[in-house]
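The other protein chains are all here in position, but one chain of the complex has been omitted.
We just call them A and B in the order they show up, numbering each chain from 1.
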Amino acid sequence: MTTTAVQAPPARRRGVVVTRVRHTLGRLLVTLARSVAIFVPVFLVATFVTFALRSMSGLSPARIQLGEEATPEAIQRVEAQWGLDRPFLVQYWDWFTGVLHGQLGTSWTNGADISTLIGLGLGVSLSVATFALIIGIVLGFALGALAALRRTTWIDRAITGFVTVISVMPAFVVGIVLVAVFAVGLDLFPSAGYIPAEQGFGPWLAHITLPAIALSFDVVADVARQLRGSLVAAFRENYVTGAVVRGLSPRRIFYGHVLRNGIGPALATLGLKFPALVGASVVTEWIFGLQGFGRFANDSAQAGDVPAVQGVLVVSIVLVVLFNLIVNLVLARVTPASQRGV
Amino acid sequence: MVRRVLTLTSGRIALVILTVIALLAVLGPLLAPQNPLATSDNTLAAASGSHWLGTDYLGRDVFSRLLDGSRVSVLGSLEVALMALVVGAIPGILSVYLGRTFEWITLRLADTLVALPFLLFAVAVIALLGNGITQAMLVTGALVSPLFYRVSRAATLAVARSPYVEAALVSGASVGWVVRRHVWVKVLPPIAVALAQTIGVGFIIVSSLTFLGIGIQPPAPTWGGLLASDLGYLSYQPWAPLAPALLIMITVWASNLLADAIRDVSGEAGRAFVNNRKARANRLDGPEPVSTGGV
Partner (left out) sequence: MTTLSEKAAPGTALKPALKTATPREPVAPAAPVLTVRDVRISDRVTDREIVHGVSFELTPGKTVGIVGESGSGKTLTCRATLGILPPHFEVSAGSIEIAGTDIADLTPQQWTALRGATISAVFQDPASYLNPSIRVGAQIAEVIRVKKGVKRREARHRAVELLQAVQLRDPELVYGQYTHELSGGMLQRVLIAAAIAADPRILIADEATTALDVTVQAEILDLLAELREHAGLALVIVSHDLAVVAQLCDEVLVMRDGEVVEQGTTREVLHHPRHEYTRLLIAEHESYGLDRFLTPQETS
């Protein structure tokens, strides 16, 4: 018998290929659909709670604009002007449709368009957050993988110890230390402020480096710990023995088999970490004097500017949802096995 | 469980540190050598015999302020943890038993809460709902509750579907008895782990909020507030943030250490220990959990 007989007839073969492509595409769509199915209720509930905040707060633009000694009539007039005398659900619907169109309303304090205000700060915050994520992923993966490869040696213990130490350092503590050492002490970096990338890559990087490092510690710690754990677990799996017995080199086994399966939980951690990163930006931007998203959130909250706070929360939810969507898609691509039975 | 945690060195260290911190919270204001609010002309002084950790920009004794401020942090983090426990664990356990609708709703809610950046929400809520760190802590507690929801639900699910619980029910045991005998033993350790972790998270959140000056009236001392005031005088006192920073870090570390210790004693070895004791105490307990290891 010749070897050609082994091959399936061309027509069938094409059929198989088509099915496989459809299979992959289908899985991607399923992941997408599942993510959307999870996040639509998330978005609805979160925006509703966000909106309900105003009613609970009892704050009103009248107080901000007219001061404490406003007459009830004046307050009523201002509130009617803002449409706050309408039923709650009508207001919510109005606001919600606006949000869907990207309109977050106008600020109570200065009447400016909130979408524009947030847009201004977002560039700063996203620069810092992205840089922090990059540091977190690179360093976290390197440390986690190294610890797993050298498990039970002193390298592993040293890394684990280091990770434990940095995991208990809140972003604002790290930030202050960084300012004290690198900005004030050694004068290597500017201690505050921001320069857009268009005005020079170097200064831009210099201004976001310290805040990004401060934010990244948490990510580094979690990613490294998670990766080490899942890699060590993956090393114990039988398929590693299987690959060894088939004569694959340790290098190939690590990159092709162990990492592939161990990477999932670390990526998932990244998805969970993102909200914390957005939250911590409130503190780091305060320390480093960045006029970003977090600073805007803090200022609006302190000023009692409810629409601005609502806008900030909506944008943060959208950011988190988008980021998780990306993580889920990557996860689905990397570990198809995790899709079964979910 | 406490006794078994104490058999570990890490558990002992963690409990000692947390006890000391808790004592500081209770006795701190009494222990403070000086009035934490009293200003003096001796501003930004270095550490000395009369001011162990120096003085701040208003000449107030940093050591006294640190001791006095521990109460806010400890109370705050306890509030976060307990709130999260109540809001998370109860629906988590119930979600296994109360039917599909309840399960679906609580799962979606948990998804939602996880997606919210809780520091941002805490800042927003505290600023809008106004004064007092307690509200913010309760809101934060609700936001971190999915952790409890997840662990308690997972543990309950594992127990509810395990053959030995079925066997116990089939052999006529009452539901209450099964819960006491089997469910509790499995569900409690993961919740204890989550509680310890949440206390650590709580410390970070309280410190962050007080650092921003939110939820606290200005002269009152807090750990975060100390750090914030140090930030402005770094060029004069670059070492000043060290004490409050270390205090925060050690507390968080001890909480994590405690979580790990509980996890360790309730892990495989710990469980075997419990099972043996149970088996000896109660031979007619129905089938022992069969190991699924095989080879």
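The definition used in the following text is that contacts are C-beta pairs under 8 Å (C-beta built on N, C-alpha and C of every residue); 3 or more make two chains touch, one makes a residue touch a chain.
Quick caveat: nothing in here was measured; it's all calculated off a predicted structure.
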Could you tell which one of A:Ala142, A:Ala158, A:Leu205 or A:Leu248 touches the chain left off the display?
A:Leu248
Just one of A:Arg86, A:Arg150 or A:Arg260 touches the chain that is missing; which is it?
A:Arg260
Contacts of chain A with the absent chain, listed as residue ranges:
1-3, 5-8, 12-13, 16, 19-20, 23, 237-239, 241-250, 252, 256-257, 260-261, 334-337, 340
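By definition in this document, only the chains that are shown with their structure count from here on.
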Which of the residues in chain A come into contact with chain B in the complex?
38-39, 41-42, 45-46, 53-54, 56-57, 59, 164-165, 167-173, 176-177, 179-181, 184-185, 272, 275-280, 282-283, 286-287, 294, 297-298, 301-302, 304, 306, 309, 312-313, 316-317, 320-321, 324
Listed in rising order, the residues of chain B that touch chain A in the complex are 108-109, 111-112, 114-121, 123-130, 200, 204, 207-208, 211-212, 214, 224, 227, 230-231, 234-235, 238, 241, 245, 248-250, 252-253, 256
